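The structure's right below; bear with me while I get my questions together.
Note that this complex is displayed minus one protein chain, with the remaining chains in position.
Think of it as A and B in the order they're written, each chain with its own count starting at 1.
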Amino acid sequence: MPSELARQVLDGSPRALARVITWVENDDPRAVECLEILYPHMGRAHILGLTGSPGAGKSSLTDQLTHHFRNAGKTVGIVAVDPSSPFTGGALLGDRIRMSRHAGDPGVFIRSMATRGFLGGLAQTTDNVVKAMDAAGKDVVIVETVGVGQDEIDIMRIADTICLILAPGYGDIIQSMKAGVMEIADIYVINKSDHAGADQLYTEVNSRILQDSQIRKRDREPPPVVKTVATEKRGIDDLMAAIESCRCQLKESGALLEKRRERIRQQTFQMIQFALFQLLEKELAQNGRLDRLVDAIIEKKENPYQAMREIVDEFIKVPAG
Amino acid sequence: MAKKKLKIIVAKPGLDGHDRGAKLLCRIFAEAGMEVVYTGLRQTPEMIVEAALQEDADVVGLSSLSGVHNYFFPRVVSLLKEKDMADVLVVGGGIIPDEDVSSLKAAGVAEIFGPGTRTDEIVQYIEGNVAG
Partner (left out) sequence: MADKTELEEIKKGRETWEKGPLNKALSRFGERKKKFTSISGTPVNRIYTPEDTATLRYQTDLGFPGNYPYTRGVQPTMYRGRFWTMRQYAGFGSAAETNARYRYLLEKGQTGLSVAFDLPTQAGYDSDHALSMGEVGKVGVAIDSIDDMRVLFDRIPLDKVTTSMTINAPATILLGMYLALAEAQNVSWDKVGGTVQNDVLKEIICRGQYIYPPGPTMRLTVDLIEFCQKHVPRWNTISISGYHIRESGSTAAQEIAFTIADGIAYAKACVDRGMDVDQFAGRLSFFFNAFTNVLEEAAKFRAARRVWAKVMKERFGAKNPRAMMLRYHVQTGGVTLTAQQPLNNIVRVGLQAYAASLGGCQSLHTNSYDEALCLPTEEAVTVALRTQQIVAEESGSTDTIDPLAGSYYVESMTDQIEADVNEYIEKIDARGGTLQAIEEGYIQKEIQNSAYRFQKEIESGERAYVGINKYQMEEPPPENLLRIDMSVGEKETEKLKALRAERNPDAWQAALGHLREVTKSGDNVMPAVIEAVKARATVGEICDVWREIFGEYRPKEFV
């Protein structure tokens, strides 16, 4: 009973929210029905993305931030994404461990997600999971990305504010970030500041920000760089202040609306694309038409470009104009 | 619609810190294609059930070596029932004397795996007994 469940989500039932999320994750048709009902209630939460290499401290910081948000009276949803194994399809989801002190707090809802073969640091369905939490009334939704690829910029499509978590370690941390990752952050966090090398990393990040034309183009003010020690609660106030001022700025400058508009545009288009794709796939796979087409292309009786044109013409009628 | 993935919570109730077996099984379950949420050490029954609820788990696996299973395992089962989650399969393992097994089963624990059980047997049992 999707509509019943959606209503329970709106009434604050964690059990209903959990089930809707499962449907979303499984591409269950009932998910869309629920999301439709939930839609009017989306768009209230502040969506915070935490990205950065594995072990940098994303989960520990999520835990700390959650603690602070709770003290400020805000409810928190957490989506922690971990990779699925490409070989077995299974996944080890361990982020909850670091957040266990929020157990028993009805104002915190934590959900672990596996990527299920999707690259880019999130699962295909993370977006809709976040929306479900948003509709369920969470004031803040924190998304922790996988952190394996270091080229995960999908978080951009989802989050209002992105924190890039860096930590001193071996090698050149900044160099190891793939192109793009440095640029997407709104806030840079130097975690593990208790370790040697943190000061140096801090300096490097600051100078990189000043030099980076992409970042300079985007913001008038250089984005904040905050030092933290997640395990010892140090610097979390500063990070919270940075997040808060980021949020205010987003709102006041209208950038938030702009961001969301752009996002809705992309998402809507993507959804249409996906739905069309599924329809077409079904049509073409029926009666073995696709297979026959493939045979013909291989035998050079047809060429793929023409086949594409014919099919688009057959199925999609664009009014002349 | 994607094939449904089994989601399992592996938890260590109580203060016992020996998690070699729990961690090993997490790995084995993931290799069998399951999505495994490890809650870590020092879990109360309330915490375990909350994790199962939020994660919408199909299975809860409990591991205990310090002899507190008689208190913890039935409590997890009854809390699940309270939350209307009676269909979640609860299994247990660790150092559990044979004479406790029947009372644990009567309390609603589906199966107990003693020391030396083959891991593929455990996987098979779970795959064969999950509801739905």
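Everything that follows uses one rule, which is that a contact is a pair of C-beta atoms (placed from the backbone, for glycine too) under 8 Å apart; a residue touches a chain by one contact, two chains touch by 3 or more.
This one's a predicted model, so the numbers in the text were calculated from it and none came from an experiment.
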item: Touching residue (missing chain; options A:196, A:298 or A:318); value: A:196
item: Sites on chain A contacted by the missing partner chain, in the whole complex; value: 55, 60, 63, 92, 94, 97-98, 100-101, 169-170, 194-196, 231-233
item: Touching residues on chain B - with respect to the absent chain; value: 14-20, 23-24, 26-27, 38, 40-42, 44, 66-68, 71-72, 95, 97-99, 114-116, 118-120
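We adopt the following convention: only the chains that are shown with their structure count from here on.
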item: Chain A and chain B, separation of their C-alpha mean positions in angstrom; value: 30
item: Of chain A, residues touching chain B in the complex; value: 14-15, 18-19, 21-22, 25-29, 84-85, 88-94, 96-97, 100, 103-104, 109-112, 114, 116
item: For the chain B and chain A complex, residues of the former touching the latter; value: 1-2, 4-5, 7, 26-27, 29-40, 42-44, 46-47, 50-51, 53-56, 83-85
